[in-house]
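What follows is one structure encoded as structure tokens, with my remarks underneath.
Every protein chain except one is present and positioned as in the full complex.
For clarity, chains are labelled A and B in written order, and residue numbers in each chain start from 1.
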Amino acid sequence: MKFGLMINEGPYSHQASDTAYQFAKAALARGHQIHRVFFYNDGVNNATRLTEPPQDDRHIVNRWTKLAEEHGLDLVVCVAAGLRRGLVDENLAPGFRISGLGQLVESGIQADRLVVFGD
Amino acid sequence: MLHIVNKSPYERTALASCLAHAAKGSAVILIEDAVYAAVKGGAAEAELARAIGRVDVYALGPDIEARGMKDRVMDGVKVVDYGGFVDLAAEHRTNQSWL
Partner (left out) sequence: MFVNRKAPHGTIYALEALEVVLISAAFDQDVSLAFLDDGVYQLVKGQHTKAIDVKNFSPTYRALEGYDIEKLYVERESLEQRGLTEGDLIVPVAVMSAEELVRRMEAQDVVIGC
């Protein structure tokens, strides 16, 4: 089955991105596909390569990058929400791409399930 | 429909609203801070107990454990891991997050 995920909260402030990550890993482990992960609202902050958490904490951004590398995930950051919050190509972490809201709507249409993680 | 709730019932009304809008036979999964709703002896227990039977109630085990509530989950709530969460989302044609 194809899952689309939507993440609406930034890293660390809220558990949304963590839960979505664990959900994505579990879905992949069960043989499902992740059609796309769409980052919206403050969720765009999951994609900044300037993130440097303390050594003993999880690196939420790198974790997404790594999962994308391993499974060919399509990590899409909303361009409008990103511009509002200063997330542009210059500070975009590897594995993410910036695109329009149409990518979310498309995921809702093409994926079998769209699951929203937010606050 | 699978309803996904992530708010403590002691802070927000998301769970109450969800339960008021969950059709008979639908499923509700409590994740993140919503797992506090499933704690035995809490004021929210009665509300959730009334819903069980009409809807299936699940709670995310990793979130329960993280909050120190492993041994306090009320009867009738089924504890699942992330894989179980995925299964629920796959089994139900639609889902809705009560953010």
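The rule we apply is simple: a contact is a pair of C-beta atoms (placed from the backbone, for glycine too) under 8 Å apart; a residue touches a chain by one contact, two chains touch by 3 or more.
What you are looking at is a predicted structure, and each value in this text was computed from that prediction instead of being measured.
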**Report entry** Options A:Ile7, A:Ala27, A:Leu92 or A:Leu114, residue touching the unrepresented chain
**Finding:** A:Leu114
Report summary line: Cross-chain touch to the chain not pictured, restricted to A:Phe3, A:Tyr21, A:Tyr40 or A:Trp64, is A:Tyr40
Query raised in the report: Where does chain A touch the missing chain, residue by residue?
Result: 6, 8, 40-41, 80-81, 100-102, 104-106, 108-109, 114, 116, 118
Requested in this report: Name every residue on chain B in touch with the hidden partner chain.
Outcome: 1, 13-14, 17, 20-23, 94-99
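As a convention for this text, only the chains that are shown with their structure count from here on.
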Query raised in the report: Rounded to the nearest whole Å, what is the centre-to-centre distance of chain A and chain B, using the mean of the C-alpha atoms as each centre?
Result: 24
Query raised in the report: Which residues, counting only chain A, touch chain B once they are in their complex?
Result: 1, 3, 8, 15-16, 19, 22-23, 25-27, 29-30, 32, 112-119
Report summary line: Per the touch rule above, chain B residues touching chain A in the complex are 4, 6, 31-32, 62, 81-83, 85-87, 89-90, 94-95, 97, 99
